[in-house]
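The other protein chains are all here in position, but one chain of the complex has been omitted.
Take a look at chain A:
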Amino acid sequence: MPAVSKGDGMRGLAVFISDIRNCKSKEAEIKRINKELANIRSKFKGDKALDGYSKKKYVCKLLFIFLLGHDIDFGHMEAVNLLSSNKYTEKQIGYLFISVLVNSNSELIRLINNAIKNDLSSRNPTFMCLALHCIANVGSREMAEAFAGEIPRILVAGDTMDSVKQSAALCLLRLYKASPDLVLMGEWTSRVVHLLNDQHMGVVTAAISLITCLSSKNPDEFKTCVSLAVSRLSRIVSSASTDLQDYTYYFVPAPWLSCKLLRLLQCYPPPEDGAVKGRLVECLETILNKAQEPPKSKKVQHSNAKNAILFEAISLIIHYDSEPNLLVRACNQLGQFLQHRETNLRYLALESMCTLASSEFSHEAVKTHIETVINALKTERDVSVRQRAADLLYAMCDRSNAKQIVAEMLSYLETADYSIREEMVLKVAILAEKYAVDYSWYVDTILNLIRIAGDYVSEEVWYRVIQIVINRDDVQGYAAKTVFEALQAPACHENMVKVGGYILGEFGNLIAGDPRSSPLVQFNLLHSKFHLCSVPTRALLLSAYIKFINLFPETKATIQEVLRSDSQIRNSDVELQQRAVEYLKLSSIASTDVLATVLEEMPPFPERESSILAKLKKKKGPGAVTVELEDGKERGELNGGGDRGGDAAIAASNASTPSPSADLLGLRSTAPVSGTTPSAGSLLVDVFSEAGPSATSAGVNDDGFLSSAPPTVASEDPAPPLPESDELLNKFVCKNNGVLFENQLLQIGIKSEYRQNLGRMYLFYGNKTSVQFVSFNTTVSCPGELQSQLNVQTKTVEPLVEGGAQVQQVINIECLTDFIDAPLLNIKFRYGGALQNISLKLPVTINKFFQPTEMAAADFFQRWKQLSQPQQEAQKIFKASHGMDTEVLKAKLLGLGTALLENVDPNPENYVCAGVIQTKAQQVGCLLRLEPNAQAQMYRLTLRSSKDTVSQRVCDLLAEQF
């Protein structure tokens, strides 16, 4: 039994708790609990009505059992009965039970709400508080529905007791957080703000949490709170430590309220009123000054409370980011904490400095602490503190200190805790790329990264180093040499083998002059790792081998020998077997020229946002993003045309390059690029097309070297597209169905549907004559670049179309990346002996892959601003060629595929739309604004998107529509 038992101890409860504590085993405990549950159940069910005390005792026992971790499935009704007891103690236990064991039984909820309603209207402050505590603890939607209207009234009523106001404020906060739609702003709103002036410190303390939450959601409605908060803060900061009596905590006046006031101010920009701002700056200076004063007490509570205010003030200073003097003072203060003996302060200082590092005013000041931070990374005993140090190093990194910081992070990685390695690897990779002045340093860094922490190097990281090496010819020789040396190590990480295989396969020739790295030496080195590697790596190595055959004809015999061995050509893995077979065949039958074309060097990768950054953002959550976004901005400039791209870009690029090396990275490229033959490396199929059954796609894929492949059907070349084909195309920009083409013989109708980056189009060819069409053949082709951008598959149609009949053809379209040109549809047939040869543009335009995006005005403008680089915008001013009817315009804009956003543009005459273009490689967000000028019969159309080609293309397409 405990020493103290205030009020009326429930003896039976104490005995039961003692019994449970004396249980020697879990089984004994369960047995005792079951016995008790049976006892309680029988009491509740018994004929004899229980008195309030017993009911309370049993309900309390049930609560205890539940809190021990056992399930409770009865007793709710008895607890609800207690709510309407007029004995405080019974009511209190009833409410506690209800708060802890929330039940969704609707009948019970009705009873509970009834009891709460009675207590709220009882005018007894103690009962009202109990009821409010219960609402705040449960916070369910049902309670919000029942009480969200009543509580604001209680909160602002003149005769409400202070303690009730406090509970009401926080109760309302809980309901607002859970169901913001049910808490309606109103007349009470302005009165709530004035609670900041309340004489009772407790009321202010409770109310400010509510005000802060409401302000962050509705800043304009609550903006009068800024000046009130500043004057309240000013009074607290300047008060003597005894002025506030019991609200002074270890000689610190009202620390909780001070922190909350500073936090509230962070919902707003700096005050515009000069006097208010002056007063606030004074407060902040006083807080900073106090940090330098000798402590009034040696107790840790004193320094914690004081420093809590200081850190909150620094947060506000960082939030304003406009007072260089304060920022630098904050930085110096944090610098002192970096070496404080309290671990907590060191941790917080590192954390807070991270945000200071991103301010232009304090970045340099933060950098002066680099040695201390590096030291923390090496010597702190607590991993969470080391993590903070690593974050800060990352945040303070710039060109001047990148080499030092990257070196320190690399050396830390050797011993770093497993929990933070992956993130460290990403950070090192990002910094190395971002601040690479000479790329040999970059290559060294990444290879070191793989050497030290290979297991934590994700695909994104090694894809990236390859992209950069491919795109920068000044570093290729160095990369080949370095990776060759790295592979010499007896045990090297599989990721190193991947990078090695890829780079030597592309650029091994650059070091082949040195007899120590002659072609055969390179090959043997790579092949010595082969058997230790997983299937995907082996597949990559096989591709490297075939590239070797092209680079170094002298290795051909050796490599063919390897490919021919049973372990390759009969490998149980289908991918490996297929590669071995195909590469062997390719190397033996293709001429040197064909080989050279097929296996030529990878072209540069297209510009793309770094997938490493994306990954880090995902890992770190929103906290890290601010710094990261800046990275993104800068990156473009730093590496110029260099290429960034994740595997998606690589896959896309695979498609554009008819080379089996495409497989090197994109092991996923087993999906055919075009044509209907599902096989790894469609190109190989094409090359061997004379050997296999004729691929229906033969006409689709007019790769240069395909000329040896026999045409499958008509020998005539497709006609050039009809002159009117662009106009026909434009008709379908804002609609998906209709007649595409019609002449005296033939009518072509279209129905199409699009979802995400996929589309399906039905073409209906109608024979308008009474004579049959023979040798009817249609092909769809993607000229030039388009073949890497769209994947179009069709089935051939029957070669005979009877007079008056209609045949249907289905076309499947996959958008791989954004594109400009349209696929060509060629139709050939003989009508009465004469060959008809018609080419049209198939109305597949980039806007078909729009997903509409609804957004609020604020979001729209924010995104609009984010897309403010000149190349992201495309604009056209043009004369209206049709009427300017509102409904027609709206229908067209909707037909475009974007969402038409109402109430965004301040000018109601204008239209704004938003959508995301879905391609396999990426999503491109697009914003659109159309400003009609009825008087001048002109339009101004502005497009912004994250990709310049997209902005331009959508703008061009749409400008033709009005």
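Brief remarks on what is shown
The rule is simple: a contact is a pair of C-beta atoms (placed from the backbone, for glycine too) under 8 Å apart; a residue touches a chain by one contact, two chains touch by 3 or more; residues count from 1.
Methods note: contacts and distances are computed from a predicted model.
Within the choices "AP complex subunit sigma", "Trifunctional enzyme subunit beta, mitochondrial", "WD repeat-containing protein 54 isoform X2" or "A-type voltage-gated potassium channel KCND1", the name that UniProt assigns to the complex's undisplayed chain is "AP complex subunit sigma". From the set A:L170, A:A453 or A:A874, the residue in touch with the chain omitted from the display is A:L170, counting the whole complex.
Checked against the full complex, the one of A:V385, A:I612 or A:I748 touching the unshown chain is A:V385.
Note on the undisplayed chain: of the listed residues A:Q92, A:N471 or A:S587, the one touching it is A:Q92. Residues of chain A in touch with the missing chain: 1-8, 14, 17, 21, 53, 60, 63-64, 67, 69, 84-90, 92-93, 96, 100, 118, 122-124, 126-127, 129, 132-133, 136-137, 139-140, 163, 166-167, 170-171, 173-174, 177-178, 201-202, 205-206, 209, 245-247, 249, 254-257, 259-260, 263, 266, 301, 304-305, 307-308, 311-312, 343-344, 346-348, 381-382, 384-385, 387, 621, 623.
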